[in-house]
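Just one protein chain is left out here, and the rest sit where they should.
Chain IDs A and B follow the sequence of writing; residue 1 opens each chain.
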Amino acid sequence: MDRRSFLKFGALAASSGVMGACGQATQKVIPFVIPPEDGANPVDGYHYATTCRECEAGCGVVVRTVNGRAKKIEGNSVHPISNGRACVKAQAAVQRVYHSERLTDPMVNKNGKFEKISWNDAIGMLVEKLKIANGKTFFLNNGANDALAGVVDSIFGEKGGNFIASNHDFGHESLIAGGSSLFDFPKIQLADMSNADFTILLGADMNESGVSPVYQAYTFGQSRRGRPSKRGRFVYCGSRLSPTAASADKWLPVPPGQLGLLALSIAQVVVDTVIQRELAPSVGRDTLMGWRQALNSFTPEKTYKKIEVKADYIRRMAAPFVDEAPALMVAGDGVVGFTNGTSSTEAIEFVNMLSAEIGREKTKLSQAKTLQSNPTLKAALQANFGLAPEKQSFRRLKILTDGMVGNEYKVGIISHTNPVFDTPKSLKFKEALANVPFKVSFSCFMDETTVECNLVLPDNHWLESWSAQLPNFRPGVPILNLVQPTVVPFLNTKQAGDVLLEAAAKAGIAVPAKNLESFIGTVIEKNRAYLKDVPTALDTKESWNHMLQSGGWWPNYNIGGQAETPKPASLSAVSKNLIIEDPSFDGDDSYQFYLHPYKTAHMGRGNGANQAWMHEAPDPVTTLMWQFWIEVNPVMASTIGVVEGDIVKVASPYGSITGPVFPFAGLRPDVIAVPVGYGHTKYGELANNVGSNAMNLLGITIDKTSGALAFRSQKVSITKDKGSVMMMRNAHPRGEYKGEIFQL
Amino acid sequence: MSSNNVKRSSDAVTAGGHGDISLLPELEAFRDPKSKAARASYDDADIYRDEKSFNEHTLAPMFTTSRAYFVFVIALGIVIANGFAWFVAQTFLGMGQTNMHEPLFWGAYIATFVFWVGMSHSGTIVSSILRLSQANWRRPILRAAEAMTAFSLLVAGMFPLVHVGRLWRVYYMFPLPNQRELWPNFKSPLMWDMMAIGIYLTGSMTFLFIGLLPDLAVARDKAIRENNWRRHYLSFLSLGWRGSHREWSVYNKASMFLAVAILCIAPSVHTIVSWDFAMTMTPGWHTTIFGPYFVVGAIYSGIAAVITLMISLRWIFKLDDVIRTLHIDCLAKLLIVIAIIWTYFYFCEFNVVWYSQKPEEWGIWEWQAERFGSFLWIMVGGSVLSIFLMSWRKIRTNMVAMFFITLLVNVGMFIERYLIVVPILSHRDSAYMWTDYVPSVTELSIIVGSFAYFVLLYALFLKLFPIVTMADVKEGVIVSGDVKLGRHAVRMQVKE
Partner (left out) sequence: MKSFNYKKHNDYKWAMTVDLDRCDGCGACVVACQAENNIPSLGVEQTQEGRNMLWLRIERYIEGSYPDVKVRFLPMMCQHCDTAPCESVCPVYATYQNNEGLNVQVYNRCVGTRFCGNNCPYSVRYFNWYDPDFEGKEKNQLNPDVSLREKGIMEKCTFCMQRIRRGKDNAADEGREVHDGDIKPACVQTCPTGALEFGNINDHHSRVSKLAHSGRAISLFEEKGTHPSVKYLKGGTADVF
């Protein structure tokens, strides 16, 4: 190429570039950046109503399925508990269905190695063992009141050395016992806060340890801003500033175990005021004077030393309970974690009842048109879909463990619970389990308990299962929840209830039905007359479909509409119960700190630990992700000489754990808070070796009244350990104090 | 070839600025052959060398290659290959190979990008300013400075490619005609930036090339004479330059025109680069001072880099008699001025924020002081220290001292770019999202590779093209000479 042609080409290129740039504007600019509105219609799929089984609150949910796969779980908007809402566990449940570590086939444990076998062989093996056991079988579930529990109850019952127990959330026994002494109803009293103008949350963490996170949060929201021109005020009392405490208007750091005393102190002020003002409650003046007598030693001035809340403040908190504003007290984990849990709960419910009895406008706070309005139905449902509350206490789990040590059982059936991991190490459940010759685990995942079993039978996820369930608390209305398969099982799994029924039938044990679905159908058919709001004129099929469509059965209701305040069983006789013993703690003087183990909304008792979403969603208070931590008060942290991320060792007489320290201003200086659910060893890739298990620290301290584990009664010591780790926090440590930039 | 020079000396001679009588003793000394050597290290042009030996001398770095050179180039190649391998890995694996994270979306890459764009500023700006102001001492350094511009722009232009998430879709940023009639968004400062850098790169490349033409011809003649392999591309690139009068006049016009054009483009380029930051609403970036501040910063780092480079060339290729102490001294004086202006701008930027104490902006300074305190000291301290040191002529003419001072200036300027990008993005409006950042191995390797790439380009250039602006130097020789004024010989210059 010579220079001239080079220049020519250059000129040509330049001019064409210029011409191109100056070309005529086209008629239609950017046609496809905005997606065509009538283009591909998003796939809608099918929606099925069912009931969430991630915890036992019994929220109605709707599952969206596309192409036979569950895609999304939402609240069921007609369900009285969920009101169309869902919590973090329900949202993440789909991830459990399609979890890569889900058990795919039945497996048998051969000297520590699991080998896949066929279902026929597996059931054959179970039948054979059941025959040999001939009684002497124990069944352990996660505290669910569902059709499976009912089936097991009717198959095994308490005959011939069989034993049924459950490993459910700690402390719920005390909530039940404390409430039922007043209400004669063996369910957790869960207040509907919707109408409350003033609520004292006593260690009641709605999200994490709450009985029903969704229901409580919903009523919380309604109270706060759900009513025109009224804003519910909240005071949270407890040792740790939980997310719930953060949402409250005021946090009172009351020492551990003294919340019942706080309630009684308020009761004292209330009774005193009622007498002074000569209000006329229905209980009569004599009872009132009796209470005054009984409460004499709980004046705010006298209790100040223990509860560390100024008398003046107690008086102000008590005022709404006498005045017009509807006021409420709610008990939670912070109350029942101690040896005085039951009596504290009683005291709290007493204040609620007292407040409702003072003759002012009924606030329908503890409303409940309960199942007891129809004793037959109640009995039928309770018997078939659940276990009696007395079969569910922690004390019973202890008895079971002792029995295993004493070689009382030949066969153990464990369903969806992981006691090796989530009961105190000092219970020695794992060692006891070794004494049982044959153990079956129904589970979706391999975990610390399943690994100890001889036979692993992979259960359907609840999205693939039939069941019927009764909520673990008492919402405003009677509710029977139905669980139906929304997707076909995509692995070689079978439902635990069906397998047990089949095996029991083959082993020659009388069974109530052929499978779980027909069992539920039969029970409902029998009681259909009582389930009034299901149109009885329709044939069975149609009413059954109607129930499936709505996700269960409950009377048509709107909040406050039909509800009636339950009759207190023995309000006038309560005065003898108005005593709160001091909480007793485990650990001598060398252990100076109170251990505060708490569940997080994401991990629960450890179930969530194998889910990426649960790790990835930051913890609300610490904003830590994928990580375990030990919370201490910043002042205490500097006393020990640690900064965030330094490894500390927390020790009790029963064991010790190590973990990185997280100084948190919302914690009493004498308390060390540890989240539970971490420290798995055999629960899959994501869960294993993340942190330590707080259960290693706990001793067995039991609330004698209810038989609940007093899980916050442990005293521990804390020392600095070697090393430190990077804290994976979502909030920057420097930025977290800069909220004022938002000028909210 | 080159015979034109002689002709031009016979043009009309007018007295230059050196006619002052006070210069006489100096001129006496100048004429004294004994003091010649002493002055040679400082003086402006070599008038005692004939053209041929001058050509040989200045083309020597191009035509003679030592073994050390190859070792050096291979070493550079390894560093570049390392950077390139990390870059390939980053492209295939994802940008996660860097340590960037939300909300720190720009990190060391962009800092380095700005640094290289800044480096590019001195070359052509200095060259065109000096050309236009006809500073006589400029002559030998022009080429080296212009080449630096071109190469640092090439290196800088690489960084957006390294930085984008989807390299394979980067053509979306070009205004290519397409079926969907989608054009780039000209509202985006990045588009301005791309345009500006594109124009600047084209302009400075042309500037470099035009300036090269006469020298290419000299080299071509030598290559043909010696049957050197370079003759192939040299004869192509020299476009058949014969040194005719018309060619020279076109050449002069073209280089004059380009000098003016470049002088207009260059400040706009770095202003636009600064607008990548200043046009956002990010506190710490969103400030009107950024335009001039960046331009000055660019010239600052650029001049320092030119000095560093000159000293290196002088040392490596023994070009003491071409690149003289005079040049370094003059450049250093220029550097002092620019350094003072830069420091002033920095002070302005700080002062406004400090006085107003607006939390989101003052917060960034506190954050910087806390987390990048030592960096801040190197940067500001280095600048002040260099101004202080360069005030002495002794230091200005001390090559070793100047080498380290200018290096310090550029380290400071790299830090400055890093501090503009990193602390501000790690301290955004939403305090929850504050973050910390340290570049990853990938980023560091690519950045180190970019430095090696620059040096390699320069090293190759040295061997392929004449590094000394021979024509200009010779012009300087021709247009200035001793003229007898009465009893005294006086240095005279011809006005072009």
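By our rule, a contact is a pair of C-beta atoms (placed from the backbone, for glycine too) under 8 Å apart; a residue touches a chain by one contact, two chains touch by 3 or more.
Only a predicted model underlies this, so the values are computations on that prediction, with no experimental measurement involved.
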| item | value |
| --- | --- |
| Touching the absent chain when the full complex is considered, from B:H57, B:R139, B:H270 or B:R428 | B:R428 |
| Residue of A:G161, A:P555, A:P618 or A:G684 in touch with the missing chain, whole complex considered | A:P618 |
| Touching residue (missing chain; options A:K71, A:K110 or A:R285) | A:K71 |
| Touching residues on subunit B - with respect to the absent chain | 93-96, 98-103, 105-106, 160, 163-167, 169-170, 172-173, 182-185, 187-191, 194, 276, 279-282, 425, 428-433, 435-437 |
| Absent chain, residues of subunit A that touch it | 30, 33-34, 37, 41-44, 66-67, 69-75, 84-88, 90-92, 94-95, 97-100, 102, 198, 206-207, 213-214, 217-218, 220-222, 224-226, 231, 233-235, 241, 243-247, 249-251, 253, 316, 490, 601-602, 612-618, 620-621, 623, 625-626, 633-635, 665-669, 726, 728, 730-731, 736-740, 742-744 |
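The rule we apply is simple: only the chains that are shown with their structure count from here on.
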| item | value |
| --- | --- |
| Rounded Å distance, subunit A centre to subunit B centre (Cα mean) | 67 |
| Contact footprint of subunit A on subunit B as seen in their complex | 175, 177, 180-182, 239-240, 359-360, 367, 429-436 |
| Interface residues, subunit A side, partner subunit B - complex | 3, 20-21, 26, 28-33, 730-732, 734-739, 741 |
